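Just one protein chain is left out here, and the rest sit where they should.
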Amino acid sequence: MEELLQYLFSGITNGAIYAVIALGFSMLYNATDLINFAHGEFVMLGGLGLVTFWTVFNLPLPVAFILAAGMGGFAGFLFERLAIRTVSKPQPIVLVIITVGASIFLRGAAMLVWGKDAHGVPDFSSHEPIDIFGATLLVQSLWILGIVLIMVAGLHFFYNRTLTGKAMQACAINKRAAWLTGIPANKMVLLAFIISTSLGAAAGVIIAPVTMCSYDMGTMLGLKGFCAAMLGGLGSLWGALIGGFLLGSLESLGVGFFSSGLKDAIAFILLLLILYIRPQGIMGTADSKRF
Amino acid sequence: MKIEKKPVFIAVAVLVCIAMIFSTPAWSKDTYKIGGIFSVTGRASFLGDPEKRSMEMAVKTINDNGGIDGKMLEAVIYDTEGDPTKAVMSISKLISRDRVIAIIGPSTTPTTLAVMPFAQKAKIPLISCAAGNKITQPVNPYIFKTAQSDVLAVAAIYKHMQDKGIKSAGILTVSNSFGESGRQQLEKQAKNFGINIVKVESFGAKDTDMTPQLTKIRSAKPDAVVCWGTNPGPAVVAKNVKQLKMDIPLYQSHGVASPKFIDLAKDAAEGIILPTGKILVADLLQDADVQKKVLDKYIDEYKKSYNLSVSGFGGYAYDAMNILAKALKGSDGDTKKIRDALENLKNHVGVSGVFSYSKEEHNGLGPDAFVIVRIKNSGWELVK
Partner (left out) sequence: MCDMLLSRINPIRFAFFFLVIALVGLLVDNAYYQQVLILIGINTLLAVGLNMLMGYAGQISLGHAAFYGIGAYTTAILTAKYQIYPWIALVIAILLAVAIAVVVGLPTLKLSGYYLGMGTLGFGMIFNIIFREWSSLTGGASGFVGIPSLSIGSLSFESGRNYFYLVWFSVWSVFLICSRIINSRAGRALRSIHDSENASMAVGVDTMTLKLQVFVLSAAFSALAGFLYAHYISFISPGSFDFLMSVRMVTMVVIGGMASIWGALLGASLLTLLPEWLHAFSEFEMVVYGLVLMLVMILMPQGLTRGILDIYERSREKYRK
C-alpha cells in the first residue's frame, strides 16, 4: 500500500514534468499545425537559464524565472523569424528537418555557453519532503504541479476569452480564411511560437531542481513530452495534462511491478497503442489524417 | 530541362567531396606522432574533455624537457562524440593518414571495443582510458589500459561492506555500458565477500526520478544500497534516497568521484561512501604515499595550464602518455618495440595508481589503486 502510494507520487512528479512539456507541443500544434522537434532544447534553455540567472547572478527567484522564460521566448522569436518563416516551401518534412537542425544547433550552442557538465539548482522552497502514509512527496513536485495547472488555465482563458486567442485558433483552422477576415496570420504564428517556446523554457525552470540541467537533457524529455501530448491528444491542452500524468504514473507503476529496464519502452509502447487504437488521443477530436 | 546532366553532375559532386578529404598532411621524421581518441563532446565528454587536456599537457611537458631521444612528440587528437563508428573512423585516420606510432584512448568501453580490432590489425599499441573489464580480459597483445577496472572498484566497495558487517545489498545501475559492466561485477563478486544481493534495478541515464526503483529496493530490506552510474543520475538517486528517508548506507561508484557530484546532490551527498582513485583526496594523503608527489605535480600543472579545477578522469590520459613516453625511449619509433617495452613496464607511479604490466596483465593496477572515501561537510574524508 505504502509502496503503491510511493509509485503514484513518483508518477505525479514525472507526470507533471511530461505534462508541462507536452503543453508546449500541443499549444504550438494547435496554432500552427507544426511539431517542433527542438522543443526539448527550449526546455533545456530554460533550465540552464535559471542556473545562470538564479545561482550565478543571484537574482531573486521570480525575476530569474521570468528572465529564463523570456530568454526561451526570445529564442523562439528568433527561430520563427530567421528559420521557419524564411522557408520557401513549408512542407512538413522540410519543417521537421529544420526543427531537428535547430535542436542540434541549440544543443551545440548551450554546450559552448554552459559547458558539458550538469548543473544543479536548489529547490524553490527548502521544505522537508511531505510524508503521507509512509510515502514521501517532494515539495518541488507540488510547485511543478501548481505552475502547470496555472499554465493550462491561463492558456484556456487565452484561447476562449481573448480576441487574440480566438484569432490564433482561427488561423489554426484555416490560415487563409483567417487572413481574409483581417487576422494578421503571420503575426499569430509568431506569437504562437513565442508562447510555446517560453512555455518550454518555463518548464525547464520548474523542473530544474528535480532533474539537474545539462546541455543534452532536452532530447529525451522532448520525446517523452511528445508521447504525453500524443497520448492526451495532440492539440488539446487538458489532454496534454492527462497524457503527462498517465504516462508518468504508468512508468513508475511499470518500474514498480515489472522491470526498471523497460521503463523507457513503456512510453513508446503506449504511443504505438494509442496511434493504432485511437490516433486522435484520449481527449482529441482531431482528424488523424491531417498533416 | 537537361535531364542527362543530372547523374553526371552528381558524380562530379561526389568526386569533389571525396577529393576534399584527400589532403595529405605534412609528415616529418623528426617527431613521434601520437594519436589521441577521446569523447571530447557528447555523452561522455566529462571523461574525454579532461583526458584531451591532460594528454596535451603531458606532451607539452615532455617536449619542454627536450622530447624523447631528441625527438619531439606531436599529438593528433580526434573526437569520437562517444560514437563507435566515429571512433573507428578516427583510428583509421590516425593509422593510415597521420601514421601515428601509438594511440591513447578512447574514453569509453564501447568505443574502445570498437577500435581494438583495428589497432590489433595494424599492430599499433593502444592505451585505452576506459574502465570496462572486457578491454584487457582476455589480453590482446597491443591493447593496454590505464583506467582502474570496475573489478577493483567493486572489490573495494565489498571489502568495506564486509568490514562493516553488511550482509545484503540492493543494486541500482544506470542502463549504459558503465552501469552494465558494474552490475556484472557486483553480481559476480558478491559471493566472495559473503554479500547477498536482494534486488537489482536500473535507471535511464537521463531519468528524473528514481523513487520507484528505490521503493522496490527498500521493500527487499537490504543492509545497503549500491548505485552505479555517472552524473547526473546518481545525484538524483542520492536525493531520492534522502527523500525516502532510507537510513541505510548508500555506496556510489568511482564514476561520480568528482566535486561535481557534491555540487549536484548538495546536502543529499552527505554520508555517501565511494571508491576513488587517490587524485580526489591528494591533499589528505600522507607524505609517505608513493603517489603523493605525482598527484601534487599533476594537479598543480593542470590548474596552471587550464585554470580549471582538476577532474578525477583526466589522469587516465596523463598516465597513458607518461607510460608511453617511457616505452618510447630507445624504441626508435618501432611499434613492436614500444609494445614490448609497455608489457615490461614495472612500478610506474601514476595518477591512478602504480602500474606494473605483464604478459597476462594489461591493466597493471592492484587493489591499492582505490581508496574508500566518505562525503562529509561537502568534502571528502578517508575511511579505513
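Residue numbering begins at 1 within each chain, and the chains themselves are lettered A and B in the order written.
Going forward, a residue touches a chain if its C-beta (ideal position, glycine included) is under 8 Å from a C-beta of that chain, and two chains touch if they have at least 3 such contacts.
What you see is a predicted model, and the numbers here were worked out from it, not measured in a lab.
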- [ ] With touch as defined up top, name the shown chains that contact the chain not shown.
- [x] A, B
TODO: Can you work out which residue in A:Phe74, A:Phe105 or A:Trp238 touches the chain that's missing from view?
DONE: A:Phe105
Open item on the list: In the whole complex, not just what's shown, which of B:Ile34, B:Ala75 or B:Leu113 touches the removed chain?
Closed with: B:Leu113
- [ ] Decide which residue listed in B:Lys60, B:Lys93 or B:Arg374 touches the omitted chain of the complex.
- [x] B:Lys93
- [ ] Specify the residue from the set A:Leu4, A:Val87 or A:Ala177 that touches the hidden chain.
- [x] A:Val87
Open item on the list: Just checking the interface: what residues of chain A touch the absent partner chain?
Closed with: 35, 83, 86-89, 91-94, 96-98, 100-109, 111-112, 219, 223, 226-227, 230, 234, 261-262, 264-265, 268-269, 271-272, 275-276, 279, 288-291
Task: Residues from chain B at the interface with the omitted partner, ascending - done: 1-3, 5-7, 9-11, 13-14, 17-18, 20-22, 40-41, 78-79, 82-86, 88-89, 92-93, 95-97, 109-110, 113-114, 116-117, 132, 134, 175-177, 179-181
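Definition applied: only the chains that are shown with their structure count from here on.
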Open item on the list: Which residues of chain A touch chain B once you look at their complex with the stated criterion?
Closed with: 3, 6-7, 9-10, 13-14, 17, 111, 116-120, 122, 129, 131, 136, 138, 207, 210-212, 214, 216-217, 219-221, 252-253, 255-256, 260-261, 263-264
Open item on the list: Please output the residues of chain B touching chain A within their complex, sorted ascending.
Closed with: 41-43, 45-46, 49, 175, 201-204, 206-209, 211-213, 215-216, 219, 231-232, 235-236, 243-245, 260, 263-266
